[in-house]
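Note that one protein chain of the assembly has been removed; the remaining protein chains are unaltered in position.
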Amino acid sequence: MSDSFEEIATGLAAVAKGLHARGWLLGTSGNLSAVVQREPLQIAMSPSGVDKGELRPEQLLSIDEHARIVGGQGGKPSDESLLHLRIVKERGAGAVLHTHSIWNTILSDLYAADGGIKIEGYEMLKGLQGVRTHQHAEWLPIVENSQDMPALAETIGAMLNEHKVAHGFLLRRHGLYSWGENLAQAKRHIEIIEFLLEAIGRTRNI
Amino acid sequence: MSDSFEEIATGLAAVAKGLHARGWLLGTSGNLSAVVQREPLQIAMSPSGVDKGELRPEQLLSIDEHARIVGGQGGKPSDESLLHLRIVKERGAGAVLHTHSIWNTILSDLYAADGGIKIEGYEMLKGLQGVRTHQHAEWLPIVENSQDMPALAETIGAMLNEHKVAHGFLLRRHGLYSWGENLAQAKRHIEIIEFLLEAIGRTRNI
Amino acid sequence: MSDSFEEIATGLAAVAKGLHARGWLLGTSGNLSAVVQREPLQIAMSPSGVDKGELRPEQLLSIDEHARIVGGQGGKPSDESLLHLRIVKERGAGAVLHTHSIWNTILSDLYAADGGIKIEGYEMLKGLQGVRTHQHAEWLPIVENSQDMPALAETIGAMLNEHKVAHGFLLRRHGLYSWGENLAQAKRHIEIIEFLLEAIGRTRNI
Partner (left out) sequence: MSDSFEEIATGLAAVAKGLHARGWLLGTSGNLSAVVQREPLQIAMSPSGVDKGELRPEQLLSIDEHARIVGGQGGKPSDESLLHLRIVKERGAGAVLHTHSIWNTILSDLYAADGGIKIEGYEMLKGLQGVRTHQHAEWLPIVENSQDMPALAETIGAMLNEHKVAHGFLLRRHGLYSWGENLAQAKRHIEIIEFLLEAIGRTRNI
């Protein structure tokens, strides 16, 4: 394990613990990744079926662009590795996070017929990279859930090309994906989008 | 206290602390157990009337298949020990967890007339052992609450036989039981089912 | 400071920290006490205007039956000391806790016209001392709020005499009082009643 991989893995484990505490990664759900090197591509990926509140840095796996394991101490990479890899390629992301929260689950279903959620007029939008004003309108696409990962990766690739400025997307009744140039930015985006979804959901209750 | 019992008790105390922090074991409610040995059966059981946020490993009791104390440093095993033992026998479970959350309490009453809650179409269902797709339909049976533990154990035994693939059940206005091959799996199941109940409850609010 | 007072103060500070973390003692609200000796009466009382998340054992004050300071390192005892003392006398309580939670605030207003809230049919009721079945009906009286502490203490004294088996009461748009033979039991009662109020409040939303 190179120092670099170890540092990245330590960062991912710390973020996992924090997001699990907020209830966004319950029951081994969700997954996390960060780029280790670009040429050839290697990313550190959270293993499948692990309690994210207990994730240890040495459990992170290193996978290549085809989701084949190229490093780490064993285990099975998350089923959704292909989605992470696709986001890394399409967006040049340095880190990708995927959460299962109550509000992202509910809203991904409630707005599914619209194909996405338009979020606008909130100061919190300025936490998304490149957004300078609360008057920004963010479109958060919603993609139908599927267990066919290669097909879903294609769908997501096409969706990311169609919505080139989106900072995240929802899988219906499944969860939220967001990403960033690095892990700190990806975590910031997740917190921002989760906050906005909760604000929208609770506003509908009133 | 054998090393094995000590390890099991340490694990149960750690899980108890975490679930109490989430508000799922308030006021000494709920209880936890894990199998110590199968032949003859011994399980480590949380004592009655103890603050689960402060539970210490040495407070766990070892009980036999008749809920008689066979080890530990004293105390009274939970009144619901017979339910734990029944689940262990019927399901071959290695650990059983019982939580009292706001949402499991509310939904156990709201759906009581239906005899259970059908949960389907959520990715989170894949966190239940053996479930491979979000298209799975999980039936979470609801059993009328009772203070007659031997009778309730019989009712639950019959219910578990009727619903052979259920991963948990609700006692009406009382709480959730779930289990797993080991403590980690039981904790995963509790987190998954609690999440799904909250998602269903909050969806009804909108 | 006797060892005994120091132990009691340490226990109160730990409970204060936990309840503050749950959001039940925000903004220096709420207060805590425990009996140091009965003859003549001395209780350890939390000081006025202190952040309960930061409360240190040495900040606890010792007061007599007239709420006069008889020990501790200075500070002003909580304005509501007279209420604590009254509860100690009427109920023989060993500890008294007073929380300001969102749900106790809302329900204390919503049910004010009824003079109280009848809570029945919940397993959680068994967490209240002496309650053996979920079929128990607990009456949680609601008293109109006031800044006249001597008068309010009289009102509460009369109310406690009228409702001899109540385990707590609400001050309207103010908060919850509960108590116990000792601090652990008082904390258990607070957790139980807060849970039940939240369950009732959220059930009304559905």
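Letters A, B and C mark the chains in the order given here, with residues in each chain numbered from 1 onward.
What we mean here is this: a contact is a pair of C-beta atoms (placed from the backbone, for glycine too) under 8 Å apart; a residue touches a chain by one contact, two chains touch by 3 or more.
Predicted, not measured: the structure shown is a model, and the values here were computed from it.
Undergrad: Could you run through the displayed chains and say which ones the absent chain touches?
TA: A, C
Undergrad: Check the options A:38, A:66, A:118 or A:202 and report the residue that touches the missing chain.
TA: Selected residue, touching the omitted chain: A:202.
Undergrad: Check the options C:106, C:131 or C:149 and report the residue that touches the missing chain.
TA: Of the candidates C:106, C:131 or C:149, C:106 is in touch with the missing chain.
Undergrad: For the full complex, which residue in A:53, A:127 or A:157 touches the chain that was left out?
TA: A:127
Undergrad: Using the document's definition of touch, tell me which of A:52, A:86, A:172 or A:187 contacts the absent chain.
TA: A:187
Undergrad: Against the chain that's been left off, what residues of chain C make contact? List them.
TA: Those residues of chain C that touch the unshown chain are 23, 26-29, 51, 53, 100, 102-103, 105-106, 109-110, 145, 147, 171, 173-175, 201, 204-205.
Undergrad: What does the interface between chain A and the hidden chain look like in terms of residue numbers?
TA: 18, 22, 121-124, 127, 132-134, 184, 187-189, 191-192, 194-195, 198-199, 202-203, 205-206
Note that in this section only the chains that are shown with their structure count from here on.
Undergrad: When the mean CA coordinate of each chain is compared with the mean CA coordinate of the whole protein, which chain is closest?
TA: That would be chain B.
Undergrad: Nearest whole angstrom, what separates the Cα centre of chain B from the Cα centre of chain C?
TA: Inter-chain centre distance comes to 31 Å.
Undergrad: When the C-alpha atoms of chain A and chain C are each averaged to a single point, how far apart are the two points in Å?
TA: Roughly 44 Å separates the two chain centres.
Undergrad: So which stretches of chain B touch two or more other chains?
TA: 205
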